[in-house]
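The structure follows.
Note that one protein chain is taken out, while the other chains of the complex remain in position.
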Amino acid sequence: MLSVSNISKSFDHRTVLNNITFHVEVGETVIIMGKNGAGKSTLLRIIARIMACDKGEILFQNNDLLNGSPLVRQKLLYVGHASAMYTILSAIENLQLALTLRGTPVEISRIQDQLNYYGLTNQSNDPISIYSQGMLQRLKLAYASLASWNLLLIDEPFSGLDTEGIALVNKSLHRWKKLGKSMMIVLHNQSRAEELGDRILRIKKGLIA
Amino acid sequence: MFFTLLKKELFVEFRSREVTLSMLVFGLSIILTFALSSNVSPTIIANYAPGMFWIMVLFVAVIGVHRTFSYEKEFDAFSMLISAPIDRGFIFLTKWMSGFIFLTIMEALILIPFFKFLMIDFPLQPWIAIGTTLLINCAIMAIASLVSGIAMRARLSEVLLPILLFPLVSPVIIAATKISGSIMVGDPYSFWKIWLLIILTVIVIFGLVGYTLFDFITEE
Partner (left out) sequence: MKPFFNNKKNRSGLVLIAAMMLFNVWNVIMNTPMVPEQHWAQKIFYVHVPSAWVGFLSYFVVMVAGILFFMKKDDYWDLVGLAAAEIGTVFMSLVLITGPIWAKPIWGKPWIWEPRLTTTLILFLIYIGYFMMRTFGGHIERVKRYAAAVGIIAFVDVPIIFVSVKFWTPEIQSHPQVEMAQQPSGILIPFLLSLSIFTLLYVLMLKYRIHVIRINSRVRADV
């Protein structure tokens, strides 16, 4: 599914990732753990092609992700820390736009259904600038469940959520896992990592420990 | 995809109106400064009017283009565009097109204050003036969108943008002033043909360069 080889990244000569190499198999859930600033988010952003790496190679579904055509990343979905949506647009508008850009537009009724499921029924037409941290987190999960993907890169899916939200997200992640989809999840909670993940990658001093 | 992106640019602006409105207000204050710093009389101003107009447009373009790129950084919205499976050259093309549209709207609104406050006569051939102005807008925005795309993630982007843009855009400003000056006094086409060619060259070259380079410079 995904094969990352020798990815390195420094910021002002300070190495954050040092020759990172790993594979993700089809249907596998890989948890990434590590201290703050260990480079977990950086790694996901490099795979999502949002951040450039200094060197290395990434194959996604056997295609060159870093130098290949943009269509190579069609079945790759990145859900980061920030919502990656336009503050002035509503949840529905943002999701419509993001899904259309991915080449898989979805009707409003389905979007509304998902927003209902994630508890955003009443705010679905409000601009997301007024959303709280937890609401944005729910919105991102709604996006992930609407988009079509084979590999999901998701950065701390539980942050900022209340207990109800945590249960929702947990359910979704388990559902995707059952469907045989591949995921890479950045987590901090050890017990949750063991429960969700098939494998845990620990990043320490820029290396996989 | 191009139209989806363009629609988003226009829709975001339609919602917020922050780009066009700030361009317009900034433009008005520049006109005020021009008027106050020179003795407004038709004989004096007529010579400088084309230059003043394009200086104003350039300043205003910097404000606008900086804004259209900086709202992309709120909530990391830009990563929605660059991680999407689309050719990043389209991001450049839509930023360019929308910038062109906003600049043109702003000019349309500011035209009457500009001519009336500075006591300039309207050009004799308005359609030619409008046509050439549109082409010049297009050329300015081609360079401005490219430079802004380069500078947007840099620190001090608001400083680096004009510092890099003004010298790069100097051929367009020369050509624009010459064309407008010629049209204001009713010179025939043959007088300013060369300048139009320079404008068209800029549009083609920077369009192509921007389309190609955007794939490499949009990543963090």
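Think of it as A and B in the order they're written, each chain with its own count starting at 1.
To be clear about the criterion, a residue touches a chain if its C-beta (ideal position, glycine included) is under 8 Å from a C-beta of that chain, and two chains touch if they have at least 3 such contacts.
Values in this document were obtained by computation on a predicted structure and should not be read as measured data.
K.L.:
Among the options B:Ile55, B:Leu109 or B:Ile174, which residue touches the chain absent from this view?
P.N.:
Of these options, the touching residue for the absent chain is B:Ile174.
K.L.:
List every residue of subunit B that touches the chain not included in the displayed model.
P.N.:
143, 146-147, 150-151, 153-156, 159-160, 163-164, 166-168, 170-171, 174-175, 178, 194-195, 198, 201-202, 205-206, 209, 213, 216-217, 219-220
K.L.:
In the full complex, which bits of subunit A touch the chain not displayed? Write them out.
P.N.:
Contacting residues on subunit A, toward the hidden partner: 9-13, 15, 52, 54-55.
What we mean here is this: only the chains that are shown with their structure count from here on.
K.L.:
CA centre of subunit A versus CA centre of subunit B: separation in Å?
P.N.:
37
K.L.:
Spell out the residues on subunit A that touch subunit B in their complex, using ranges where they run on.
P.N.:
Those in contact with subunit B are residues 45, 48-52, 70-74, 76, 78, 80-89, 93, 97-98, 100-103, 128.
K.L.:
Quick check: in the complex, which residue numbers of subunit B touch subunit A?
P.N.:
1, 4-5, 8, 11-12, 15-16, 71, 74-88, 219-220
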